[in-house]
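One chain of protein is taken out of this complex; the other chains stay put.
For reference, chains read A and B in written order, and residue numbers begin at 1 within each chain.
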Amino acid sequence: LPFIFSCSDNSTDQKTIRLAHGLDVNHPVHLALVHFQQRLQVLSEGTIKVNVFPAGQLGSEREIIELIQFGTIGMTKVSASSLEAFVPNMKVFGLPYLFQDQQHFWRVLNGPIGKALLSDGERYRIKGLGYFDAGSRSFYATENLIQTPSDLSGLKIRVMNSQSAVNMVNTMGGSATPVSWGELYTALQQGVVDGAENNPPSFYFSKHYEVSKYYVLDEHTSIPDVIIIGTHLWKQLTVEQREWVQIAMQEATDYQIDLWQKSTNEALAKVKEYGVEVIYPDKTPFRDSVKELYKQINNEEILQLIADIKAQERD
Amino acid sequence: MWFSNAMEKLGQQLNRLVVLLLVLLIVDVSWQVLTRFILPQPSSFTEEVARFLLIWISLLGAAVAYRYKDHLGFDLLAKKLPKKHQAKVSMFNAMVTIVFAVFVLLIGGGNVVYVVYTLEQYSSVLGVNMVFVYMVIPFAGLLFLMFAIDNLIQLSAPSEKPDGPGSVNHNSQGA
């Protein structure tokens, strides 16, 4: 019986951090978190052990955040959009074409704006440690070629279950249709929706390319992943231990960005090989179509944040 | 006796409530299908409403089902005991149910509500406070607790029928 195998408790001077996330074991995020685990093991000379629980074993992103708040789990990786419920300013990442390019994106995240957003969650018992690359999301469609936003009109596009995603697609001219991720393959296959949007690795890993003819790299949003530690755990750590965690996190981030790039290239190559037509459209009309969205914003804090982010653009 | 009467009335009202919630659930999902064909932009809130209704129905319905002894158990052994011991086993079960109601649903569920309330968590589409979703856990706990106490009272009362509060209308659906 499996019940015979029993794990004895750790000795007193050893710390165990339970880190749960929702992605599978081949995903760049998991590999980077394992890298974090190994680096922290070395840095702490074996005194800090990280248990990584992949594939949503311990719950969905929102549920894991709650478990961190209850004090049952120590760390997680979530999408910035899942944090909106706790850190409202994270909504800013849901805005399309917020960043000029990759360099601008990382300049903002590594700068004071990114750091402030990370610590914004502390009063909700969750502290951000750093960002992972989650690429840019683009549209894919089963039958219809999308080259300009006007091609979206009349198309049912699956979006994440979030108001900002709904607004974005509706503003561009499509019909935003929330469908759960698990039901999306069948929904695409059977025409419940005409398309969806996600980054290349997710498009590839989810097998949605099997039922999509076109992948249109309009790269409308870049929503980073955020690594979170519970403040109850953070408070238990000594100054030295916190430093190790930060160093290991930085190394894991560098490692992840590299892996993500490879994974993106590989995903695009694979879906092309399968027969998906990958399109590199002119982004200008897409960029123009969402200007209305920016005008509708009346939240002072978000407006200030947008201005600060735009101020970091370079020519 | 007043307590048992009150519990019976409460049970009847809860029956109505869960049926109402089921009707709402059907209307909600049908609306979701319908809007896809009628409106240019399909409704986006229906999925979240449906999921939250399902949580409410599941937990409240579980308490109602407990009241009317609908839950599935493994009755092979208990049935073979003499009547006197069967009553003791039933009392033990009621007490375990009280532990479940108090520790897991009332204290645990209460703390979920407390944390979600103080940390201001809102649902992603409707923007409703998640307190309203999770509140059903301690609420169901209170119901389980009261029904279990009523069960204990009836089990310890002499010359009461041994199977406790009315095992009613199992026959009504005719299917």
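The rule is simple: a residue touches a chain if its C-beta (ideal position, glycine included) is under 8 Å from a C-beta of that chain, and two chains touch if they have at least 3 such contacts.
Rule of thumb we're sticking to: contacts and distances are computed from a predicted model.
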Listed names "TRAP transporter large permease protein", "TIGR00659 family protein", "Molybdopterin synthase catalytic subunit" or "Dihydroorotate dehydrogenase", with the criterion being the UniProt name of the chain not displayed: "TRAP transporter large permease protein"
Shown chains touched by the chain that is not drawn here: A, B
Touching the absent chain when the full complex is considered, from B:5, B:58, B:118 or B:156: B:58
Contact footprint on chain A, counting only the chain that is left out: 1-7, 9, 18, 24-27, 51, 53-60, 63, 66-67, 70-72, 179-180, 182-183, 185-187, 190-192, 205-207, 210-211
Absent chain, residues of chain B that touch it: 15, 18-19, 21-23, 25-26, 29-30, 32-33, 36-37, 47, 50-51, 54-55, 57-62, 64-66, 68, 70-79, 89, 92-93, 96-97, 99-100, 103-105, 107-109, 111-112, 115, 133-134, 136-137, 169-170, 172-175
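Heads up, the rule we're going with is that only the chains that are shown with their structure count from here on.
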Cα-centroid distance, chain A relative to chain B, in whole angstrom: 36
Residue ranges of chain A touching chain B (in the complex, touch as defined): 62, 66, 69-70, 84-86, 124-125, 156, 161-163, 166, 170, 175-180
Sites on chain B touched by chain A in the complex: 36, 40-42, 44, 47-48, 111-112, 115-116, 119-125, 127, 130
